[in-house]
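Structure in structure tokens, see below.
Missing here: one protein chain of the complex. Every other protein chain is in place.
Now for chain A:
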Amino acid sequence: MTSSLQLDQHGRLRHLLTMDGLPRQLLTEILDRAAHLAEATSGADKKLPNLRGRTIVNLFFEASTRTRSTFEVAAKRLSADVINLQVSSSSTSKGETLLDTLKTMEAMQADLFVIRHDASGAAHFFAEHAAPGVAILNAGDGRHAHPTQGLLDLYTIRAHKGPPENLSVAIVGDVLHSRVARSDIHGLRILGCKDIRVVAPPTLIPAGIEQMGARVFHQLEPGLDGVDVVILLRLQTERMLGAFLPSLGEFHRDFGLTRERLAKLKPDAVVMHPGPINRGVEIAGELAYSERSLILEQVANGISVRMAVMDMILGDRGASK
């Protein structure tokens, strides 16, 4: 549905805005490229020349150090020049519109913008208004999409469990506000996963999510029954204020991953989380870095998939540009 803008007429990646509508072959190609780049940068010299001379701007309208850092590391490993800009929402309200911000940055001859913004659709907006040679990489827009997180989750699942076709994956927690959940669901669906579950109290499940291909569970035990992968979502601790939940304690008692619940999972089931974790809320602190947890590996894989996306958008089009 929303894919036409992000592919060029040859079906190559022009922007990355959402997982929604990405062709399966292209998605697989990104994951393969990520694996290849991970391999190529595994030695002492982690730098590749692929994007030498290219300029990448991290344009973050939402505070983020972790995600921004992984984009920065990814760009630098490909030898791109990187500019980090943290723009507070208040400065854009001082008369400068988002479009002004984009045009100003374009004038610095950037090749690619990595954008994070709290409004759903922000990445599409920038892609629609970007100059022809400028690419947009969505690093999270509102509740809509966080495609590189979706990719790194797929990459991590594939590395540990193989192709997702016959896996059962449960996404647990604040699905309502989660762009990660949406990107994961799209990605898993595209790769043929037939058992995608979302597990949360009804206040944290958005209406009609079944139409994206997920089954809804309001209780943790049946939701986790027989799954191969558990993806925990970060719960913003202010959700009690909006009357979504009575307390963090009650959420943890009903939906938190504890040692007892972990013991009931399949012996080879793995646990993931996009970070940063709330210890004692989504997951008992002692489990965060246990051998069943892939949380740190996700961070490392995030660099590889972000390199792959940057390389495919900018590197591949070098000849035709």
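Things worth noting here:
Throughout what follows, contacts are C-beta pairs under 8 Å (C-beta built on N, C-alpha and C of every residue); 3 or more make two chains touch, one makes a residue touch a chain; residues count from 1.
Following the convention adopted for this analysis, contacts and distances are computed from a predicted model.
According to its UniProt record, the chain left out of view corresponds to "Dihydroorotase" among "aminomethyltransferase", "ABC transporter ATP-binding protein", "Peptide/nickel transport system permease protein" or "Dihydroorotase". Residue in contact with the omitted chain (choice from A:Leu85, A:Met212, A:Leu248 or A:Val299): A:Met212. Per the touch definition above, the residue from A:Met105, A:Ala122 or A:Leu257 contacting the chain not shown is A:Ala122. Across A:Glu72, A:Asp111 or A:Asp141, the residue that sits in touch with the chain not pictured is A:Asp141. Seen from chain A, the chain kept out of the figure touches residues 1-2, 4-5, 20, 97-99, 117, 119-122, 124-125, 129, 141-145, 179, 182, 206-209, 211-212.
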